[in-house]
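With one protein chain withheld, the remaining protein chains of the complex are depicted in position.
A and B label the chains in the order they appear, each numbered from 1.
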Amino acid sequence: MTTDSSSLPLDKSVAEPIAPKRASWLHNLRGLPVVPLTILLIVIGTGILAPIIQPHNPNEVDLLASLRPPVGFDGTWEHPLGTDELGRDVLSRLMDGAQISLLVGIAVVLGAGTLGATLALLAGYFRGWVDILISRATDTFLAVPFLLVAISVVGAVGASTRNLILVLIFMTWAGYARVLRSEVLRVREADFVRLAKVAGCSPARIIIRHILPNIVNPLIVLATLQLSAVIVIEASLSFLGLGVPAPQATWGGMLANGKAYLGVQNSLTIVPGIAIAATCLSINLMGDWLRVRLDPRFRQL
Amino acid sequence: MTTSPASTVTAPKAGDTPLIELLNVTKVYTVRAGGFRGQGRQLRAVDGVSLSVPAATTLGLVGESGCGKTTLSRLLLRQEPPTTGEVRYAGKNVWSMGRGGQKDFHRQVSAVFQDPYSSLNPRHRVREIVTEPLMVNSGMSRHDREEKLQSLLSDVGLPPAAAGLYPHEFSGGQRQRIAIARAIALNPGLVVLDEPVSALDVSIRAQILNLLKELQERHQIAYVFIAHDLAAVEHMSDQMAVMYLGALVEYAPVEGLYGNPLHPYTKALLLASQPPQPGKMSLEAPLSGEVPSPLNLPSGCRFRTRCPIAEARCAELSPQLREVRPGHYVSCHLVN
Partner (left out) sequence: MPPLLEVKNLQTHFITRSGVARAVDGVTFSLERGQTLGLVGESGSGKSVTCSSIVRLLPKGSGRIVGGEVLFEGRNLLDISENEMRRIRGSQISFVTQDPMTSLNPVYSIGNQMEEPLRYHQGMRNHGQLHAKVVEALTQVGIPSPERRVKDYPHQLSGGQRQRVVTAMAIECQPSLLIADEPTTALDVTVQIQILRLLKDVQKELNLGMILVTHDLSVIARTCDKVAVMYAGRIVEEGPIDEIFARPRHPYTRSLMRAIPQIGRKEDRLYSIPGQPPDVRRLPQGCPFAPRCPDVIDRCTHEAPTEQFFGSNHRARCLRAEEMGAS
């Protein structure tokens, strides 16, 4: 019945009215992870400003200058991160690719997350035939061999950035729906949901105001994990020629491309590899911070 | 309030016009045995219960696990329709009301549940928790809502600053005060109290019970007080109903029931809830065994498997609830 220690009463805070909150909006940024944020800002900044600040045209071929090493590994400042097998400047391609990779990643996560969460909320709240329909669709999508469908769809409609995004949304929403549905089932059994019904709240209000805020935690965790996964999937699709069409640079494409020169010019895989890893890590750390900030139980600490 | 139309069922009545009534209500659930060859089995969670609660009075409801208390509270709150029988509020069947009637029902009936942790949305501030019923059911302006919020908080003994805080910043007893503030926000006629103090510390329970009584007197609220603590029920209630496996076994005014309990089950419950007195309390259990599964009701009287005075006829004939003294109903063959 009564559990020790799980929740120590904080009656002090009530007995003595606490200092007014929201002293400034900066207050909300406490504990912000600075390094990951900086990395993300650099990636986004260079992505947006790429056409202005990149030292070379990312698609300019110069076969005489192919496979140059980066600065510090016998390279020159002419090409700070070296060149690829066609003599294209790696730094410029990296900046160019940031734009595409982030665009694809964020668009896919937003699209699939919204779709998956909406379906999970409907299935979990209404149960019955709505649930059966959505759950079976989810199962089907989780069972379909991903690459096969991607190849046939892109083969049919043609490779382009937009098609890549749509295919990826199409293929990843089911993961959100499956995980979030079980969360919804858990939250809808809470007494506050029953009390909301007693108070006469509409289903829409219950879903949006009561259930959704309580499944945000797993949603953010899933989304940040997915964002990293999407950037990598984009790489494998680009590798198969189904991603963003060449010669447009993408991080995944660069990684795939560099594979052929492992042992010859390792920087061709290492440089985009570091970019992908650093970005994914930063996104995960930012997600963690956001999750904690959005939870009132942690907010006042 | 309109008078309830004459009904064929003899619903026990006390006092004035009942605010809420159950007329011979039965709720049957079909339980799948599991697997695909699911011939469902019938679970009679509530079986032929008739009750009525006059305005501004308290009906206490006691019983052990599986007695149908939870189902009954769902029926009273119009969260589930009865399989047969009628639930009436102010004389009207709550399942044949129009949209307006439903809205009115939500304004008139609210609830407080056992678990003060699960009852409050952890993502909402107290302000939103308490005023949500106002927001959904009344056209009150933001300013009026804020004013009402402050008066509600002071009603339940919380400081004005509580409005801006989240539930996790309060102890169990204070959370239950928040839940109560929300429940009385729309000046309801009836509040269903489902074990409102059993999750709280012993030193806090009396505070909350006193608060509930005070609010009842001030706002003329009727309560259905569901609990397993017989002493608390005695303190709070005017009428009292004892349930066993989905059916009423005894139903009487509180003084009659505690002063002269008639059903052997009621007697056993009272024996089990003596006040603490070292040396004077026996460790002889007043009843042997446990409540049988509601999926497998005993034949005849459902209490006979544990009854200390059961006879042969108890296995054959199911006893009916009958009035043995004015207002005192009991369902047992052996009571005269």
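The rule is simple: a residue touches a chain if its C-beta (ideal position, glycine included) is under 8 Å from a C-beta of that chain, and two chains touch if they have at least 3 such contacts.
Every value quoted in this text rests on a predicted model; they were computed, and no experiment measured them.
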Out of B:30, B:154 or B:210, which is the one that touches the chain we can't see?
B:210
Check the options B:228, B:263 or B:302 and report the residue that touches the missing chain.
B:228
Considering the whole complex, which of B:31, B:272 or B:295 touches the chain not shown?
B:272
Footprint of the hidden chain on chain B, which residues?
64-65, 171-174, 201-207, 209-210, 213, 228-232, 234-235, 258, 268-270, 272-279, 281, 283-288, 290-291
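In this section, only the chains that are shown with their structure count from here on.
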Could you put a whole-Å number on the gap between the CA centroids of chain A and chain B?
49
Can you check the complex and tell me which residues of chain B touch chain A?
77, 79, 102-103, 105-107, 109-111, 113-115, 117-125, 132-133, 136-137, 158-162, 164-166, 168-172, 174, 179, 182, 198-201
Residue ranges of chain A in contact with chain B within the complex
1-2, 7, 9-11, 13-15, 17-18, 21, 190-192, 194-202, 205, 209-210, 213-214, 296-297, 299-300
